[in-house]
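Rather than the whole complex, this shows some of its chains in their spots.
Going in written order, the chains are labelled A, B and C, and every chain counts its residues from 1.
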Amino acid sequence: MRVVTFGEIMLRLQPEDHLRLVQCDRLEATFGGAEANVAVSLANFGVDAAFVSKLPAHEVGQSAVNALRRYGVDTSFIVRGGERVGIYFSEKGASQRPGKVIYDRKASSVAEAVSVDFDWDAIFEGADWFHFTGITPALSPSLADIVIKAAKAAKSKGLTVSCDLNYRKKLWSKEEARIVMGEVCKYVDICIANEEDAGDVFGIKSEGSDVENGQLNAEGYIEVARRLAERFGFMAVAITMRESLSASDNRWGAMLYTADGAEFSRKYSVHIVDRVGGGDSFAAGLIYAMGSGYTAHDAVEFATAASCLKHSVEGDFNLVSLDEVKALAAGNAGGRVQR
Amino acid sequence: MRVVTFGEIMLRLQPEDHLRLVQCDRLEATFGGAEANVAVSLANFGVDAAFVSKLPAHEVGQSAVNALRRYGVDTSFIVRGGERVGIYFSEKGASQRPGKVIYDRKASSVAEAVSVDFDWDAIFEGADWFHFTGITPALSPSLADIVIKAAKAAKSKGLTVSCDLNYRKKLWSKEEARIVMGEVCKYVDICIANEEDAGDVFGIKSEGSDVENGQLNAEGYIEVARRLAERFGFMAVAITMRESLSASDNRWGAMLYTADGAEFSRKYSVHIVDRVGGGDSFAAGLIYAMGSGYTAHDAVEFATAASCLKHSVEGDFNLVSLDEVKALAAGNAGGRVQR
Amino acid sequence: MRVVTFGEIMLRLQPEDHLRLVQCDRLEATFGGAEANVAVSLANFGVDAAFVSKLPAHEVGQSAVNALRRYGVDTSFIVRGGERVGIYFSEKGASQRPGKVIYDRKASSVAEAVSVDFDWDAIFEGADWFHFTGITPALSPSLADIVIKAAKAAKSKGLTVSCDLNYRKKLWSKEEARIVMGEVCKYVDICIANEEDAGDVFGIKSEGSDVENGQLNAEGYIEVARRLAERFGFMAVAITMRESLSASDNRWGAMLYTADGAEFSRKYSVHIVDRVGGGDSFAAGLIYAMGSGYTAHDAVEFATAASCLKHSVEGDFNLVSLDEVKALAAGNAGGRVQR
């Protein structure tokens, strides 16, 4: 299976351990971004994964390329040009103190990319799957057009198209999101969302949940999924459900809705190492599982196990192997040392 | 509001992460001390806060000054002279292993300060509040005299005077503390104590609590506060209550007793990053809230939320903003990433 | 009391914090190994402890010697020669992600040691106790012979001989272990095992436990101990019991079986800093306690408290003092800061 993802990869600057930005004089410098994270996770599962983007020709841009190559992602369709790598500053939360993200991604090379930068015919040559998230079209009107064009091209070439709604209020308004994502979703087969996205983007909400304080009405999400599927004709809708007990401890599970009904994964109580990229690791798990012909039940368990493990891994990337995910999905959750 | 605090700021030397002193070859070098911590916390809330002390003229003394300036504390009344910066070695505890503090603070510049080092008329010019803790008079007989003199001057100039009892058995005996603090408290308006201080210093104890193992009889503390208020005529008595489940997990709450009765804060289950300075961050929160005219209920919630957050911040200083405390005091405790 | 332990000390290479091997470019370089860990722990308790092994003459071998000397272990019987220091790569687990150990210890100096390298008469001169684990004879047939010879010599000289079964499936098969350990155990007075060892090595299992998921039938272990004691004539059998809730949180306790019956320790809920060496720290605690004439009840509480604390200490070595263990064994488990 060859999977193409498209979006932005950013330089992630984070103080060590639980330090706050105002007290540190060193920053961990890694790279991440929703679609890049998916590509890395798939490459770690042995999938032929390509990430498409635009990055400046200088050393910081090169470092972003290198971060992807290191984990086996095909970077040959990354266009080099423009002036800057998008940046996000990140602070880890702890206990009652929330994590914090400060974006400094305006005018990045990919946000200023233009349609001719990407030759989708060449890019989709030999590909089976195209994945992107709602962040990419939110970066600029030009990117919104490019995403629509890409999704349309993928669909017409017979690729499976998946989209994680991934609504970010700092990037665009709900109104802007609704219009663009409404158009994008016409070409989408599989829709992924977290417990808030569907409400934010399409006004489709689960009753009886209080997201901010971690009370989720899991059952209510079936209705959300059903309505999403109906509106856009999605083949499947996956919803991740996070109960945020604190910044250190969450409960994490997911639901996969298909024509055959809803399958809920088991729920994990996770003690968090790094929760950024949790949703992306779920998407990667789902793509792997559905692309490998798993049943809905097995697919949601695999994807949830993959993303459960992500919470124990530092950085945006889900650096776990296929065997590790399979072992957890099979119920091996006690965390005994492997030696 | 301008708040003046007076005491010692020490060099804090701590192994990284959970390393023990005997196994490390690098030490994190930060600064802290009860009253300095209060000043920094207030400055972070936007209050005009000054810290008064004495520090040697060399680079280590300068680094202590710089640590305070960095966070906006007014250091213009810090006297430079004497020979050493007090030091404390600190090991983080974990699970059943307690944290450990080794003091090396004898003969520090401030412990050897003399009365003429401080011109309280000048220092209190334009100030609204004076705060100190029971650690300062414990450092030397000379400092005990200076504190009494300062508290008296503050009181006579109409400043609100607050004192955190902060009994440290390694600095003086209970008998010494009782005599000096008994004199000091004559000039105090607001008394702050933890679950043990009142018993250690004044022999006023809460029945039915087992502090060492984290069982606290919250109600019993009302009686402690009432008796303290009666004996010294305090306007308010605040008591913090820590239930120490382990070095990694505590429960944390507080009570504020005034003429109108006792207000208890909500209780937080905290997963600890660094618990040193927890009491100081409570004092700062209380000063902010009472100085801003909060009700007793709102004040104890604000102060407790501020100190709850401190447990998630590395170092002595409570590096959180007013908005962050307000959000938690308003009930937003789920720790979701802010982006 | 003078205790001699014999085995391998390895270079332990571990990424910082919770990083995975594939994402790090620095490794913490410490040393450890079952019997070395026991020696260090005993030296920390003030016992005269010697560690016997073979290490190459170069700087990495010297660093291993230095690591032991640093904590007061007698290294004068370590033979210098051969070509390599055994290595193990270690990743810390977190939450549902298990820790991982990759051994690179083949052809180490000690694995290739020969009988004449060790003069047991000289080594046991003045010693009271000999301790080793099932790892040492598993390293090579030559070492299996040497261990048998050493145990026999110790026994004949009147030393107490203790052995931790410590079965490692990557080092030898169950069949090999059964044959060798069956011979070794003839000279053993005190046998230590974890919840799986007796089953793996001698086919003696506790019914009703599911080790992988942390459900242990504590009572069933009495039967295991009784059968072990009967088969080999052990004076005492100690079994540690770990319930692995996750890689971050375990429950930990132990049982000590003697002719007078079984004594169970209290159980600790531990939030894990580093669980490697947990069993070794138990063995050291047991040797200390039994060598000091503790009752079975006090001995198992002391050993369990010692090993509980180990889980809060980074590295293989249990860097805690006698006073710290005694305080916890006495019930002081709240982890309050000591200052």
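Methods note: a residue touches a chain if its C-beta (ideal position, glycine included) is under 8 Å from a C-beta of that chain, and two chains touch if they have at least 3 such contacts.
Just so we're clear, the structure is a prediction, and the values are computed from it rather than from any experiment.
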Homomeric assembly size (copies in this file), of which only 3 appear in place:
6
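Here is the rule we go by: only the chains that are shown with their structure count from here on.
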Could you classify the subunit B-subunit C contact as same or different, where same means more than half of all interface residue numbers appear on both copies?
different
Euclidean distance of C-alpha centroids - subunit B vs subunit C, Å:
44
Could you list the positions in subunit B whose residues touch two or more of the other chains?
17
Complex contact set, residues of subunit B against subunit A:
17, 71, 268-273, 305, 308-309, 311-315, 317, 319-320, 324, 328, 331-339
Interfacial residue positions of subunit C with respect to subunit A in the complex:
17-20, 22-23, 93-101, 103, 168, 170, 211-214, 244-249, 275-276
